[in-house]
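Beneath this line is the structure, given in structure tokens, with notes to follow.
All protein chains but one are shown at their positions in the complex.
Each chain gets a letter, A and B, in the order it is written, and its residues are counted from 1.
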Amino acid sequence: MIAAFSPFLALRYLLTRRINLLGVFGVMFAVWAIVLVDSVFTGFVGQIRDDVRSSATDLMLTDLPHDTSYLALRTALVTDEDVVATAPRLRHHGMLQPLRRGRQDNRYQTSSQVDFDHTVNGFATMLGIEPAEEEAVSGLRQWLVRGPEELTRLYTSDFWPSPVFDERAPERKARMLLPNDAEWTARRRAGMPTEADSSRHRSDWPGVVLGWQRVRRMRWFEPAEAFDLLCASFQGGEVNATLHTHSTRVAFAGCFATGHRTFDETMVLMPITTLRSMLGQDAKDPSSIDIVTDVAVRVRAGLSSAQLANCKRRLQALAQAVLRPGSAPCLVADWEEQNQVFLSAVAHEQGMMQFVLFVVMLVAAFVIYATLHMMVVQKVRDIGILAAIGGSPRGIGAVFLLGGLTVAVVGTLLGVGTGVLSALALNDVNDWLHAQTGLELFPRRLFDLREVPCRLAPSWIATVAIGAVVLALVVAFIPSRKAARMHPVEALSHE
Amino acid sequence: MSSPVLQAVAVKKHYRLAKHEIPVLRGIDLSVQAGETVALLGASGAGKSTLLHVLGLLDPPTAGEVHFDGQRVDNLTIGQRAALRHRHVGFVFQFYHLIPELTALQNVLLARMMTTSVWQFWRQRKQAKAAATALLEQVGLGDRLRHRPSELSGGERQRVAIARALLAEPKVVLADEPTGNLDSTTARGVVDLIFEIQRQRGLAFLLVTHDERLAQRCHRIVRMQDGVVVS
Partner (left out) sequence: MYRLFLAIRYLLTRPINLLGVAGITISVWALVVVVSLFSGFIDIIERHVHAASADIVVSDLPSWTSWPKLRSALADEGNVAGCSPRLLHYGLLLRPGHRPPPTPLPGRGALHGGDQPFLFVLGIDPIAEATVTGFADWVAHTDIPADLRGSTPTLATEDGVPTVLIGLDRMRREGLRRGDRVVLTTANQRSDANGNKSAEKVQIQLVVAGAFKTAHNGFDGNTVFVADATLRARLFPDAPDFVQEVAVRCHDETQLKATADRLQRAVVRAVEKNQAAYGSVETWREKNGMFLASVEHQRGLLQIVLIVIMVVAAFLMLATLSMMVTEKTSDIGILTAMGGTPSGVTMVFLACGLVITLVGVVVGTIGGILTGVYLEEVRQGVRWLTGIDLFPIDVYNLERVPCAIDPWWLVQVAGMAFVTGGLVSAIPALRAARHDPLVSLRGI
């Protein structure tokens, strides 16, 4: 039970002493800074994680031995009740050689700049996909919407969406062929021999969809621009595998964007049949197999993490049973495991910031301590009076504890309020500052962002608010205990 | 009128100053009957105020016993002593000891808030306010309810302190040189008020003073010197 005089006096003291406003401001400022900075940081990290998630599939069967056939794996995997769809994936390292005329030739490959942005050079991770199946397991459709969006944002004029996945004829869709007239126009433009009339032309170059950043760097804007893909691969058995090189003429068939930087920079989406032929497994050859390096898996929506873990274990066992005996264990990776290295590099950056924010809160708690301590020192005689007219030590201590609590609660509420408001207005402020002074607090270009991502996590705000109040209570406890333990007679005779 | 409401039995009180034990009370026996007025007379340093604090349970005795209404109270816990002090003992100090942030009315009301919980006080706040107002009117401050201590004269402040001491309807009022800081005219008014209320309510009244004339108005005079009762 709290005696009525404790809250009454606490409020009186606070209202009559302006110095306590400092405590309120201190807490408010600290909470404001923490809410704002962390919402921006959570925004950055959250956006990166979202983009990474959208580039990944629910599960990915990977680390398969070379020359693994898809069909057997698929047959095994779809027996699991949680598997909704599967799609074959084939990854291989390759090179991309444009066939441009004019002075821009070779420009993109002649830089020894040691950065790891592969869009400026010819390196490509060729990702062979089966369009019809791929649509069912990954965000392919969204990637193809987002790619033109990103380029439209940069170049103001609308960038054309890729038509290859809307192709009706399954044969043509599987090879990601562009409409006949598009390829015909491109051949004409490039000065290549072609039919006199576009209606008599049949598209022949397999379509290739590039990451939007690569499209931007190479300034490829017209559909069906031709380039060559090259790769080297080992064909044959384990011991006497021989090195073969292969090149294929392909057509630029659109751009994609997942937002996952590494994915968008390195990946080149192409028909899996074309890539298989390059690797010596031509579909026309009866002895060829439908090789894959990964199998993308979509699972039932709404699985709990425990169910997902179980599913991963089951799928791993199913797949392993199909592989050649003695094969190294394959891996079934969820979206985070598919991006382990990348995500852990991102996560590390948050530690430092949280440490700094904790120090901010600590100093703010000092302000509360200082003001309360002073209050106790100045109110020594009042403490004596309260004791004389029957105040219990607990009640007297409560006066100061409640004072500290009020300061903390008011400061926290104001801080959360201003923090949330300024987080919401952050982009406007940033734009305004940029327009007025040219100064940009958050250089969006550096991170390729449309706007400063700002995510208000209610759980984090609650943590900060509760943390601030608890910390304030802890520091307020020290002066209030001092008040409670004061000897009434000495207090009364205090000057 | 025969049982002592407040009684000190062989009370000793020492203070420690650095390494020295300084005896202030060296064995005091004193009893105050219900409705009795007692004056404690003595030079400064005789231990009058200390005895008052011990009897008012502000300060526990080093040795000896304090009885209230026939029950030993010096060995109670701090909380119990605070509650007892609140219900049965009213203090009036030389320097008034009002809380400067509060108005006269709030200072008096504070006495009601000491032991009631927030909820209880909220329910009976009108009653409490009426009682406090009545008391302030009785001490002649009906028109000064909303004034702060700094806006009141010395005599008025002491009247507020008296009203505060009386709000909880104590059995005993302990006054430590209540007129020590007032000029003689104001002092007479305050003393008249105290004795009038004492008579009306039949309070036991223990008055520390070194004013011989003021002491003469009490039923009994106890003289102290160097921590012992002389007569």
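Just so it is clear, a residue touches a chain if its C-beta (ideal position, glycine included) is under 8 Å from a C-beta of that chain, and two chains touch if they have at least 3 such contacts.
Here the structure is a predicted model, which means the values were calculated and not measured.
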For the chain not depicted, the shown chains it touches: A
Which of A:Leu59, A:Leu343 or A:Val489 contacts the chain that the document leaves out: A:Leu343
Residue of A:Leu15, A:Leu71 or A:Leu99 touching the missing chain in the full complex: A:Leu99
Option touching the unshown chain, where A:Val45, A:Leu230, A:Ile289 or A:Leu308 are the choices: A:Leu230
Chain not shown: contacting residue from A:Val360, A:Val420, A:Leu456 or A:Leu473: A:Val360
Selected residue (touches chain absent from view) among A:Leu154, A:Met192, A:Ala283 or A:Ala321: A:Met192
Where the unshown chain meets chain A, residue by residue: 19, 22-23, 25-26, 29-30, 33, 37, 52, 55-56, 60, 62, 66, 91-93, 95, 97, 99-101, 103, 105-107, 109-116, 118, 121-123, 125, 190-192, 227-228, 230-232, 234, 239-243, 245-247, 249, 260, 262-263, 266-267, 293-294, 333, 338-345, 348-349, 351-353, 355-357, 359-360, 362-364, 366-367, 369-371, 373-374, 377-378, 441-443, 446-447
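Heads up, the rule we're going with is that only the chains that are shown with their structure count from here on.
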Inter-chain centre distance, chain A versus chain B - centres from mean C-alpha coordinates, in Å: 72
For the chain A and chain B complex, residues of the former touching the latter: 1-5, 7-9, 12-13, 16, 381-382, 384-395, 487-489, 492
Footprint of chain A on chain B - complex, ascending: 53, 56, 58-59, 78-79, 82-83, 85-87, 90-91, 93, 97-99, 101-102, 106, 110-118, 120-122, 164-165, 168
